[in-house]
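Omission of a single protein chain aside, the complex is shown with its protein chains in their original locations.
Now for subunit A:
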Amino acid sequence: MASATAAEAAATEWEAARKVLVARKPCFGLPTACPTCLPVYVYLRMAQVPFDIHVDTSFPDADHIPYVEFGDCVAFNNEKGGVIECLKEDKILNLNSNHPSASSPDVLSTKAMVSTWLADALQYELWVVSDDSIAHDIYFSDLSWPIGKILHWKKARDVKQLLGITKLNAAEREEEIYQRASVAYDALSLRLGDQTYLFDNSPTDVDALFLGHALFVLNALPDTSVLRGTLQKHDNLVNFAEHHKAQLLESSSSGLGSSSDPSMLSTPRKKASAGRRSAMVNWEQPRAVLSSAGRSRVGYKPKPRAKKERTEEEKTFRRRAKYFLATQLVAVLVFLSLLGGVDSSELEDDDGIDYED
């Protein structure tokens, strides 16, 4: 099967090469402070895959970040539904494979809930409610001031559009967003109970997604944040987040390979506690695999695919056509220049005669 070959090739690259996760910068005591990158980081940690981190500071509005490089291959955030889904589909890495009921409706619907309702609430808090300093610290602190300002304004406007917030319905939308988040937290709390993971005590990608969300809400959002307050009402969710955070940080400090930022652990929480925090927004949340989900961006077809389909015949034909057209053009130009050259030389003689008079 062709796709099996492709998957094998990808798996070979994965095994052979060093993996690099390119994500946004660490902040607020988190290994990477962007809510889109954090779930991917957590997922790779949970799968106990050794990888390096490279910090990207110059592209805050990129769709494709975070991405994982392995050898010459790359899994982007804006392809096939996200990095996690991409790795799953290429049969490279799948946390759920050990899980007995991995594709049960329960898991899928929980994933959908986390990826939409909770993610929307987070976006709302980061870009619309809070002031600018949190988003600035995460995304724009390494860009020059005018660019940072303009991009920030653009993103805030886009988020409002995405969430359907206008001046008229702002209050209602806010209430709806918070209400959904609250319901989601209740459901998750119920699901989790006393367990270590959400489903049957073994990690799934939903755990990674929710953990990324919860870590951000608890560490980066200000104390006055409504979302944070709602989450803190559920002790078992808070403990879940703290427990796994300790585990992740412990394993990372034992040298599992984050290369480029030693300050990850000691990142100043003080930066965030100045009382002016803006809510963090997922630039492009890796949407769940439900491909019929309205806001998924799976449909983009990269251009090289179209070009590869040109056959050899077509290429030769095109080349010949180009040569033919070029020859025609040159012939016309030569004709014009010769004709033009003869005419202008006659005119010059006339001018000379007049001048001498």
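Basically, a contact is a pair of C-beta atoms (placed from the backbone, for glycine too) under 8 Å apart; a residue touches a chain by one contact, two chains touch by 3 or more; residues count from 1.
FYI, contacts and distances are computed from a predicted model.
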Notebook entry, point to check: Hey, which one's the missing chain according to UniProt: "Bacterial surface antigen (D15) domain-containing protein", "BBSome-interacting protein 1", "Dynein regulatory complex subunit 7" or "Exostosin-2"?
Noted result: "Bacterial surface antigen (D15) domain-containing protein"
Note to self: Tell me which of A:Asp72, A:Asp194 or A:Asp235 is the one touching the absent chain.
What the structure shows: A:Asp72
Note to self: One chain is left out of this view; which of A:Leu143, A:Val159, A:Ile177 or A:Leu192 touches it in the full complex?
What the structure shows: A:Leu143
Item checked: Where the unshown chain meets subunit A, residue by residue -> 2-3, 5-10, 13, 22, 54, 56-60, 62, 64, 69, 71-74, 76, 78-79, 90, 142-147, 151, 302-304, 308, 326, 330, 333-334, 336-338, 340-342, 345
